[in-house]
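See below for the structure under consideration.
Of the protein chains in this complex, all but one are displayed in their positions.
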Amino acid sequence: MSKIVRTVANQLMAFVLVFGLYVIMHGHVTPGGGFQGGAIIASGVVMLIVAFGSGQIKKFLRERRLSLVESSGALLFILVAFAGIGTVFFYNFLVGSRIFGGIPPTGSNPGDVWTGGVIPLMNLAVGLKVTAGLSAAVLALALFSSGEEMEE
Amino acid sequence: MRQFFAWLLLIVLMVFLVIGGFEMVHPFGEPPSTMDQYIIDNAQEEAGSNNVVGAVVFDYRGFDTLGEATVLFAAVMGVLLVLRASEKKEET
Amino acid sequence: MATLIGHSSILIIAVPLLIAFLTPLIGMASKKARNAVVIVGLAFVAFLVFALARDVILNGIHIYTLGATFPGLTIPEGTMVPVRIILEVDGVSVFMGIIVAIVSLVAVIYSLSAMKGETGQNRFYTLLLLMVGGTFGMVFTGDLFNLFVFLEITSISGAALIAFRTRFADSQEGGFKYIVVSAIASLMILFAIGLLYAQYNLLNIGALAAAMQYTMLDRIALVILISAFVMKLGGVPMHMWLSDTYSVAPVSITVLLIAASQASMYALMRICFTLYGVTLDLAVVGWIIIAIGLLSMFIGVTMAVRQTDITRLIAYNCVCEAGFMLVGLGVGLAVLGDRTALGTYGTTAISGAIFHVINHALFEGLLFLVAGAIFYRIGTRDLNQMGGLGHTMKFTAMFFLLGALASSGIPPFNGFASKILIYESVYQFNPILTIIGILVSIITLAVFVKAFFSAFTGALLPKYENIKEVPKTMIAAMTIFAVIIIIFGLFPGLIVDWMVRPATDALVDQASYINAIMGAIP
Partner (left out) sequence: MTETLIGNFPFVAAVVLMGIALYILIFRRNLLKIVMGITILSSSVNLFLVTLGYRAGGIAPIYTDAPEGPMVLPVVQALTLTNIVIAVATSALILSLVIRIYRHTGSLDSKKSRRMKG
């Protein structure tokens, strides 16, 4: 792609990242959540792949490392679920505690990020996972169809 | 012959389903809501989340979400497995 | 220990998933550690399954409400219906769980040497564990949508594993077929779930069964569900994918695919017996399932006669054996409303079908492992190119004979034990069905005898003179199956009393399944 496209993509990526993180971290207050925010960031990565070509992106984003990040995200998610097993698997044990423990007033309210118990943590884990996973899949498809050799 | 049967199957199925669509017991806009109304009323208190869909996804039906994350994980692993470079094992 | 059993139903599903997420990280560091973790994890899961089975058979249905304040809180205060996802483990579920536990252990042990030297092993084991976890989830869940999610996990990881050998075009096509078929089937299942949700605003199987009215929409949902699950288990109108996928996958995966198909069979049982139960037009639905079963038996065996590829032959035999189970189930379903008929032969037919599920998984698994062992050594699956292998691969030949005899229902083996139950009960329902079944069994025997003679007997072909017996771990994997087959064949009465009878009672007893969720309804 031309230099203009590359520069614009480069600058836009910062905004895409910020917006994606916002959607992930406010998933329990406003519309959005881990999947949606992860998809936003992954689409930013796709934009970079389109602008720079998969060969360039490969130099600093390896699909192998991405898949490790994805494993860690999935691991974090299932560990948060396991943490509730003192009562029941998936028990929302953080509601009412110090971390994200606020309980919003019933009915319509302005919203507070410091609520939701484990939901923000799970949003974060899923966001990490979806970002890395979708980027890795798209990168692998792009690399393979452009004929680049992939690592194991 | 095969084409004919396929068409027949398709048409029968569609007529069946369209009738079903018109015959919905609860018309559009007035769904039954015993389970959902409980979630709408209690999500803020039980899950502490203003976003009720978020509460359903990560609290009430969190296990589905674990499954869904696993599906995505499996698919990414599958893509990387299918598109891996080459096999070192020689043909026997 | 009591806490462990209390949480065991979720641990059985979550531990394989947890290890699957860990496997890529451990595999980076050391291959041996990864293999050890996988085997130890699955052995732990198998231990939990057996402990849970004992508990369920002694103390009745096991309930686990995810995310509630305690596991038994199925219905929260202030409402009359279950809100959260509930795992409900009864006799049938735990019976299927035992099958999956045995099969997954054997598959991993077999893979250890069969996969040596291949690339991408980390991802192979990850996907294998995901598949095991998905199958456990399918059989243990008490929630329809959860069933759909686990079905998807199983089919996506299964499709990726079928395509594992990327150097063959066949495997890619097999994987493609499998995923297309499962995507269509599971989306239709989701549509049917939507139809049920639209009327009752429920997703829990027990609660839906309690509310079931059997309206027009319910009938549409039933038709869609039955056809989709028959598609997934390889019943006849949609059996085309089965031989193409089973024959090209690595055999340890094929063994797991059989277990996944049996999980679809389980889902079919759940839908018919528990979700709809006595509200069905029992005779009509029963006869439809019998018809599908008869067609599967007939077409499976006639297609098997024509095959020269050993794995395709066994795959068509799978279609045929699935037919036996469907016939048994159909007979049981047709008389479900009739107390006396159910007592005299209905439960026996269902027991036969359920017993045949585990026997099927065992002997077809053994046959596929043998076929894989042959492929591992000589690199071909074509029966015409084999010959005299029995001279050098003595154990393999013996295991093949054992599996073949069990599959054709010859007395001292387990296939006979379950087929006799089906024959004698179905005879009282309709004698023609039994005659067809016996005929099909005889043809199956002929097919396998032909295959055995062309592969293992005769003069040793010169090009195979250097062929050795397969590695010890592969023999060990096959031995596990063989020993269980012989035990089941020698003591069928014990197995039926301990495992099959509780499963049958649990399947027929719709009321207690509902009561476990909804509380005792007067």
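The chains carry the letters A, B and C, assigned in the order they are written, with residues numbered from 1 in each.
Basically, contacts are C-beta pairs under 8 Å (C-beta built on N, C-alpha and C of every residue); 3 or more make two chains touch, one makes a residue touch a chain.
Computed from a predicted structure; not experimentally measured.
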For the full complex, contacts between the hidden chain and the displayed ones involve A, B, C
The missing chain sits against subunit A at residues 29-31, 35, 104, 107-111, 130, 134, 137, 140-141, 144-145
Contact residues on subunit B toward the hidden chain run 3, 6, 9-10, 13-14, 17-18, 20-22, 24, 27-31, 33, 35-36, 39-40, 43-44, 50-53, 55-57, 60-61, 64-65, 67-68, 71-72, 74-76, 78-79, 82-83
Those residues of subunit C that touch the unshown chain are 145, 149, 152, 156, 159-160, 163, 166, 169-170, 172-173, 175-177, 179-180, 183-184, 187, 190-191, 194, 197-198, 201, 203, 240-241, 244
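Definition applied: only the chains that are shown with their structure count from here on.
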Top of the farthest list for subunit C, CA-centroid basis, is A
Of A-C and A-B, the pair with more C-beta contacts is A-B
Chain centres from averaged Cα atoms put subunit B and subunit C apart, in whole Å, by 23
Subunit A and subunit C have mean C-alpha positions lying a whole-number Å distance apart equal to 36
Dist(centroid_CA(subunit A), centroid_CA(subunit B)) in Å evaluates to 21
So subunit C residues touching two or more other chains come to 14, 17, 21, 24, 66-67, 119-120
In subunit B, the residues touching two or more other chains are 59, 62-63, 66, 70, 73, 75, 77, 79-80, 84-85
So, in the complex, the side of subunit C touching subunit B is made of residues 14, 17, 20-21, 24, 66-67, 76, 78-85, 117-120, 123-124, 126-127, 130, 133-134, 137, 145-146, 149-150, 152-153, 156-157, 159-161, 163-167, 172, 175, 195, 198-203, 215-217, 220, 223, 378-379
The answer for subunit A against subunit C in the complex is residues 67-68, 71-72, 74-75, 78, 81-82, 84-85, 87-92, 152
The answer for subunit A against subunit B in the complex is residues 27-33, 63, 67, 70-71, 74, 77-78, 81, 89-90, 92, 95-96, 100-107, 109, 111, 115-119, 122-123, 126, 129-130, 133-134, 136-137, 140-141, 143-144, 149-152
